[in-house]
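With one protein chain removed, the remaining protein chains of the complex are shown where they sit.
Labels A and B are assigned to the chains in the order they are written; within every chain, residues are numbered from 1.
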Amino acid sequence: MSEDTASGRITEESDRSFPGVPVRYIVGALGLLVLAALPVMADMELGLGVPGVFVLVIDELFLLDLTVALYFGMFAMSWDTVSGYTGQISFGHGLFFAVGAYTSALLNLGHGFDPILSIPVGVVLAAVAGIIIGVPALRLRGPYLSLVTLVAPIILLNLFIFRSDIFGGELGLSPGPENFLGYGVGQASMVYYVALALFVFIMAVLLLVTRSDAGRVFTAIREDEDAVASVGLNPAKFKIFAFVLSAAIGGLAGAMYVHTPRGGATYSELFSTTVNVEVIIAAVLGGMGTIVGAAIGGIFVGLVPKLLDELAVEIPGFVPVFGGTSVSEIDFLIFAVITLFLLYVLPGGILRAVIHGGQRARGWRRGDEVATDGGRPQRVITRVVGRWREQLRGDDDE
Amino acid sequence: MSSEPEQGTTAGPDATDATPQTESYGPDDGILVANNLRKEFGGLVAVEDFSFAVEEQEILGFIGPNGAGKSTTFNCVTGFYEPTGGTVWYQGEEVTGKPSYEMVNAGLARTFQHFRPLHDRSVVDNVALALVEDSLFSFSGLRGGTKERAAQLCERVGLADDLHRLPDELPHAGLLRLELARALATDPTLLLVDEPFAGLAGSEVERISTLIRELREEGLTLVVVDHNMRGLLSLIDRAVVINFGSKLAEGTPEEIRNNEEVQRAYLGGDL
Partner (left out) sequence: MVDPTVSLQAAPSTVLVQILILSSLYALVALGFTLIFGVGGVLNLAHGANITIGAFVAYVVGVQQGLGGFAGLAAAFVVTGILSGVYYLGLIKRIQDEPIMVMIITLVTAVAVEEAIRFVYGSQPKVLGLLSGRINLAGSTVTYTQLFAFALSALLIGALFVFVNYSRHGKALMATSMSHKGAALVGIEADRINLVVWVAAGALAGVAGVFLATRQGASWAMGRTPLVLSFSIVVLGGIGSIRGSVLGAFVVGTLEVLTVQYVDSSLTGLTPLLVLVVVLLLRPEGLFGRELVEA
């Protein structure tokens, strides 16, 4: 009797939450199709219809910019896995990006490894860095863990400067490392397709992980670690898994980036505070704890400053630098201000705002429609450090 | 499963006051045994050489005034705190200082006094989490089986109508039921229930007591912690009273009711 009603309720419920294929999946698939079709539209001009104003030409330059943005999107997804899902806010994710990139570049330049070999080594070392930082840091919670992630890259950066003979110091490694599979500026479409394929693959992997049981445990850890332990799950195991997975993917993004025609192994590109900050901005703008949102945010953050560069005709002297710190100084400032504004208006991130806007427009009433990633706007963000405060003030529960 | 030692010392109320600290337990004195358990915070001794044993399939009351060290003892036994000294055995095996998730997997579950639901998901999803395997690559949750099982458990504790509510929408008693369902989902042999009756209305106390009794009938051993004896004494088979971190008395509800030490600790008021 009782079993019938219980399972009956469940089925009824799942029927209701899947009325056909949700619009957001269709939109996502369309987005990927557009990305895949871009190289075919080479030399087309997209604009506002007014000649000379905000015209975007899809040329090799643009494809390379987009490639870099895709790797940054990958990096943002890796941040989201650990910070958005398990709530361990990482302030120094650039460390993994840099470890992956420098390892691969050094192996390639110093020892003649082909990028196809050196990149996996970079990924492994980034994962090892994840273990080195993550395992001891597991004893720490909330702001203390974030402090370690804030400090770790600074320590590593100091070591890099200390041993400039190996790491090239402020100027970076010169000449730059080889291109992946030898695809240079001339084969921009290939460079782009490699990035797109990897981007889709990583997104699929992360979606799978975060939508599996492990993902549910991640978000539960974000809510209440003790409650997770009290149902027989080892929070440390899941946290370290998220941390190392995230580190490895961050390393992969860094290593791949460094072997694009655009990438160089300088620490301002790989390591600067800007990289650490931008990845947070990207994931938060897109929506923490969604993966897809982080990916969109990453592409946005990676691309917009460049577009600002290229579209604003008055600013001469285009120098492609990853992360928006280009010679046209003002773009990152504008970008930061736009971000502040968006954060102020859409605190839950762009993705959630769009989904919720769409749902409202179509008259859906259920509040937990974004339930696949377990969070309503704002609340993910609110809670993570809501927990911090309790820990800082001494948990009066115990 | 002999239980001679504590039977010997707790034969009468006067025996308990005489030598409560000298008794000593071994691994086979009960399903859960703590011997000379001690926990210090800095200089503060919260639990002082405290020993007790839980017998199989009993409902043991764990009673003490606020601040007596109940929750600390509880946290030491369930692996949330590492004890400063002493030994804990569970089903004959030493488990002192084992992390909480291992204790749970060994069959010792707990509820929290201050309810700790996961606020971001529905009641049934809260329970479903407890059914997730402690394994990184598990997709059982995606197949729907766990949700059904979780729904059954919710029904078992009386949350059938609240499956898809958020915990924040539940009344106080509902949150307690959720805590119980989540603990039951780990398939425990022994369940520690922390202060279930605090803040409950009289009728609710009765309903929860009935639920606890039913669970015992189904084979569970239960330890119920409370600072208030009124609702508790009618529910339990046996009680251990703790005050200032050490054992004050032990015995049947009747013995506890008549124990002068206990009456004094409660200023004669709460019995």
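One rule holds for everything that comes next: a contact is a pair of C-beta atoms (placed from the backbone, for glycine too) under 8 Å apart; a residue touches a chain by one contact, two chains touch by 3 or more.
Bear in mind the structure is a predicted one, so any value in this text is a computation, not a measurement.
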item	value
Of A:35, A:98, A:148 or A:242, the one touching the omitted chain in the full complex	A:148
For chain A, the residues touching the chain missing from this view	89, 136, 139-141, 143-144, 147-148, 150-152, 154-155, 158, 161-162, 273-274, 277, 280-281, 284, 329-330, 332-333, 336-337, 339-340, 343-344, 347, 378, 381-382, 384-386, 388-389, 392-396, 398
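In this section, only the chains that are shown with their structure count from here on.
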item	value
Mean-CA-position distance for chain B and chain A (Å)	43
Chain B residues touching chain A - in the complex, by the definition given at the top	71, 75, 78-81, 99-102, 104-105, 109-110, 112-114, 116-122, 124-125, 128-130, 132-142, 144, 147-148, 151-152, 154-156, 160, 163-164, 182-183, 185-186
Chain A residues within the chain B interface of the complex	2-3, 5-7, 9-10, 13-14, 211-214, 216-217, 219-220, 222-224, 226-235, 237-238, 241, 368, 371, 374-376, 379-380, 383, 397-398
